[in-house]
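Dropping the structure in here first, questions after.
One protein chain omitted, others in place.
Take a look at subunit A:
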Amino acid sequence: MSQNKDDLASSNKKTISLPISRVRLIMKSSPDVSSINQDALVLTTKATELFVQHLAVASFNNGSGKETNSLSYSDLANTAEETETLHFLTDILPKKILARDYLTSLEDFQEEDADF
């Protein structure tokens, strides 16, 4: 029945899965943040949940794993780079490179030094 579906959707929206106490701790570890109203805390927690969902869905839709039904680190990194509101994540999202590529570029670098 349609009412059941609504209930499911609304119960999905209207409960909070993330631990509010942990969110409070993280907020307080931000510089200069002093006190937070309880309702404000609830809002932030829910917003964080929505963020996780948003990030996951956007990365999946945007990513290369759709055919194989998978989500990879680079899907997330790429999506963050391409989406303006996600640019705040660039600091924690170094694009990973293969170790051997790094070593190769390191070798090249050393070779250049040697020539010198």
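Assume contacts are C-beta pairs under 8 Å (C-beta built on N, C-alpha and C of every residue); 3 or more make two chains touch, one makes a residue touch a chain; residues count from 1.
FYI, contacts and distances are computed from a predicted model.
Choosing from "Protein Dr1", "Calcineurin B-like protein", "Tubulin epsilon and delta complex 1" or "AP complex subunit sigma", the protein name stored in UniProt for the chain missing from the display reads "Protein Dr1". On the side of subunit A, the interface with the absent chain consists of residues 13-19, 22-23, 25-27, 29-37, 39-40, 42-44, 46-57, 60, 65, 68-73, 75-77, 80, 84-85, 88-89, 91-93, 96, using the contact rule stated above.
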